[in-house]
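Attaching a single structure in structure tokens format; questions to follow.
As you look at this complex, bear in mind that one protein chain is not there, while each of the others sits in place.
Chain IDs A and B follow the sequence of writing; residue 1 opens each chain.
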Amino acid sequence: MLWYTGKRLLQIIPVLLGATFLIYFMVFSMPGDPIAALFGDRPPAPGVIEQLREQYHLNEPFIVQYFYYLAGIFQGDFGVTYSGQPVNEVLARTFPVTIRLALLAIFFEMIAGISVGLISGLRKGGIFDATGLGVSLVLISLPIFVLGFVAQYFMGIQWGWFSPTVGAGAPTQDLILPALVLATISFAQISRLTRSSVIETQGLDFVRTAYSKGLSGKRIVPVHILRNSLIPVVTYLGTDFGTLLVGATVTEGIFNVPGVGRTLYQAVIRGEGPTVVSFVTIMVLLYLIVNLLIDLLYAVLDPRIRYA
Amino acid sequence: MSTPLLQVKDLEVAFRTQNGVVQAVRGVSFTLDRGSSLAIVGESGSGKSTTAHAIINLLPGTGHISGGQILLDGEDLAKASQNEMEHIRGRKIGFVPQDPMSNLNPVWSIGFQVEEAIRANGIATGRKEVKARAIQVLKEAGLQDADRRLKQYPHQFSGGMRQRVLIGMGLAANPQLLIADEPTSALDVTVQRVILDHLESLTRELGTTLLFITHDLGLAAERAEQLLVMYKGQVVEAGPSREILQNPQHPYTQRLVAAAPSLASRRIQATGSIAAAESAIAADAATAAGEAIDLIATAEARAEALEAAAAQPPAIVVENLTKVFKIRGSGDFKAVDDVSFQIRRGTTTALVGESGSGKSTVAKMLLKLEEATSGKIVVGGKDLASTSGKELFALRSRMQPVFQDPYGSLNPLRNIGNTIAEPLQTHKVGTKASRRERVFELLDQVSLPRTLLGRYPNELSGGQRQRIAIARALALKPEIVILDEAVSALDVLVQAQILRLLAELQAELNLTYLFITHDLAVVRVIADNVCVMQKGRIVEAATTDEVFGSPKEQYTRDLLAAIPGANIELGA
Partner (left out) sequence: MPDQSSSKLPIEHYVAPLEETKLEAIDSVKTEGKPSNLWIDAWADLRRRPMFWISSALILIIVFIALFPGLFTNEPPNANCLLANSNGAPVAGHPLGFTRQGCDVWSRIVHGAGTSLSVGIIVTILVFTLGVIFGAFAGYYGGWTDGILSRVGDIFFSIPYILAAVVIMTVLANYRSVWVISLAIGIFAWPATARVLRSEILRVKNSDFVTAATAIGVSRFKILWAHVVPNSIAPVIVIATISLAGAIVAEATLSFLGVGLPTNIMSWGNDIAQAQTTLRTAPQVLIYPSIALSLTVFSFIMLGEVVRDALDPKARAQR
């Protein structure tokens, strides 16, 4: 396990360097003055331009600029936003909200996705299974912002089940609707993945052997079928986190959730380049860290990896 | 004590498929007395495993019992509820499955999986008692260091060790009946023997009744008092093992006995009369009288052919061949260690060994699919090490392989015609029309209809695919064919057919064979010379008769002793 953890940590380094380089490259190797390009036709306050020039070391050669930028990231310095506020300050304010929203969404999608997938898989070909497959196909086809508006309009405005936008301080009950929206697309994927994984596991030899030992279905389903079926589902959560990040940006925008996503959303809408770059970088780092954690979780779930 | 333990009456099992209901078992009946043992023998698709799974009510997929009774102690299992079956499984009927690699859950420790069986059957309660019983069960199954290995996971166990765990689990609750479904066919022969011996003594000690499922007639006769021969879902013959082996009555059993390599005692004599080989395989009582004469004649012819071959330069010379694999973390691994042998033109040399003996690596180096670390391979007078480019390309046409897995050796997306023609196209032999003619000729040679030309591999059986692979190998008229476990995956009757085909082709085309196999029994019917490999080295090399008649090395003797049914006297 220690060896595996070490290996994964080493493997993440080139990816980390490559990803930050790519982002930097995308922004600063473009023709013309990158600062001007970042702001387009919306010039910022005069002091900010100077601050940015200094922050990005624009007078140095490209590769040196990149290393300055990288050094900044490793010191936890993500520069300033469009309005000149340190990114870290904004982050300290918004991050906890997004974490709550994301955890809520992951909780919903896991509980619902795994239960629906498990029942569908165990009763393959039944009415529940057929309905589940149909519904999940429709849900997968709905872009998150369409889903967000539909939920906001009906559940928030028309029927008044939830508050259509999130109030000050983002109380958790206000986060339920955006979290449900955020969870929906992944729910469909997770339920389908669980279903096919359960069907596959059910047919494996060791399940038959478990029955032959005299175990009851009540024990075999959770211990031998579900436990093994969860491995691919957990692996999927890593990739899914990327979807979740993009989804959070859109959902937080629609529901006005004061989180990291809305900050990025507003920066994008208003064309505030430097803020966009900073927050995308933060999200990519977050994505990498979560994927590393999921890889480690994978090793916990599968002894073949742990002891390889 | 008068009622038998198990009575199966007119058992029928059916599967629902897209094309309607398929009857897999049709009216099987047998009885099993307490403490006795019965083996169900048959080829794949005969319904032998389905019968076993029906008894314990674990039929896969859409399988269901569609008729008949299964009486265990007078209770009809065919009508038992799910709950009742749960109670019967483990406690009254134990089950040992076939493949040790896939029958243990990879995410739970061995201890966990044994303990849950003990707990489910109420053998012991309380953490300590259950653990103690688990250790005891595993020790009985032959796992000496069970207490230490309880926390380990299945992938940390070897195949043989896993099979011991499975046997231990099957017997954990002292069931009256143990169903063993091909319990050792995935293991090396020597391991197989040890485990079967152990299973036998264990069940004898416990007084367990044994129902044995196997495809190997020799193994069945050696391990069970009674035999039940199944063919296409029906019982064709049943009775005392030895009697059936010595005096098979049904033509199917006769075929099976004749084809079982473990029971055969002589090389297929294709030289001269093919009909002789035919009758040697068929072992038909009616032609037995004529057969003896033919055999002497063909044996003499074969001896002459071998003498003639001795005069020619050898087709393959291998000298001090060594292959070292570098393994990260654990240094070097010598897969092939100083191996030398020669194969004369038109003869067959078998390279025999268990898994990991390095025999397949030798084949790969001969085919130049793998580079030798040191040593020399000379094929048809050319040193393989110095050939490359055009010379290697030319050399390839003189030496062709046939592999083990009939399902992997043909490209599933290419039709048969294109598959057989590929070597011709690659080497730019002839025109399109002449290549087509050659494909027809090859199909004739391997006794397949010409109509297969536009068909795809997935429509063919394993044996037929192997024939196609042989046809492809012969397309360029090679001198040497390397047969890497080429018949190992086939059912016995099909295996015998392919072996006979190989012998005929050798006689007809003067082919040189390097026959690589783990199955010493097959060697006897195909090879002239044998090299026995162990851990990368050749431990014994001699003619087939010498190896079988007077083996010099202990390892060879172990291998020979492990051939199931080898010491069963067949009737005159």
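Keep this in mind: a contact is a pair of C-beta atoms (placed from the backbone, for glycine too) under 8 Å apart; a residue touches a chain by one contact, two chains touch by 3 or more.
This structure is a prediction, so every number in the text was calculated from the model and none was measured.
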| item | value |
| --- | --- |
| Touch with the omitted chain, as defined above, among B:S158, B:S374 or B:T426 | B:T426 |
| Selected residue (touches chain absent from view) among B:A14, B:I40, B:I195 or B:L367 | B:L367 |
| Residues from chain A at the interface with the omitted partner, ascending | 14-16, 18-19, 22-23, 26-27, 30, 34, 37-38, 40, 124-125, 137-138, 140-146, 149-150, 152-153, 157, 195-196, 199-200, 239, 242-243, 245-246, 249-250, 253-254, 264-265, 268-269, 271, 273, 276-277, 280, 283-284, 287-288, 291 |
| For chain B, the residues touching the chain missing from this view | 1-2, 33-36, 225-226, 231-232, 234-240, 243-244, 249-252, 255, 367, 369, 392-393, 396-397, 399-401, 403-405, 408-413, 415, 422-423, 426-427, 448-449, 451-452, 454-461, 463-464, 469, 472-473, 476, 493-494, 497 |
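We adopt the following convention: only the chains that are shown with their structure count from here on.
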| item | value |
| --- | --- |
| Approximate Å spacing (C-alpha centroids) for the pair chain A, chain B | 51 |
| In the complex, chain A residues that touch chain B | 203-206, 208-217, 219, 223-224, 227-228, 231, 301-304, 307 |
| Interface residues, chain B side, partner chain A - complex | 56, 58, 60-61, 82, 86-91, 94-95, 97, 99, 102-109, 116-117, 120-121, 153, 155-156, 166, 169-170, 172-173 |
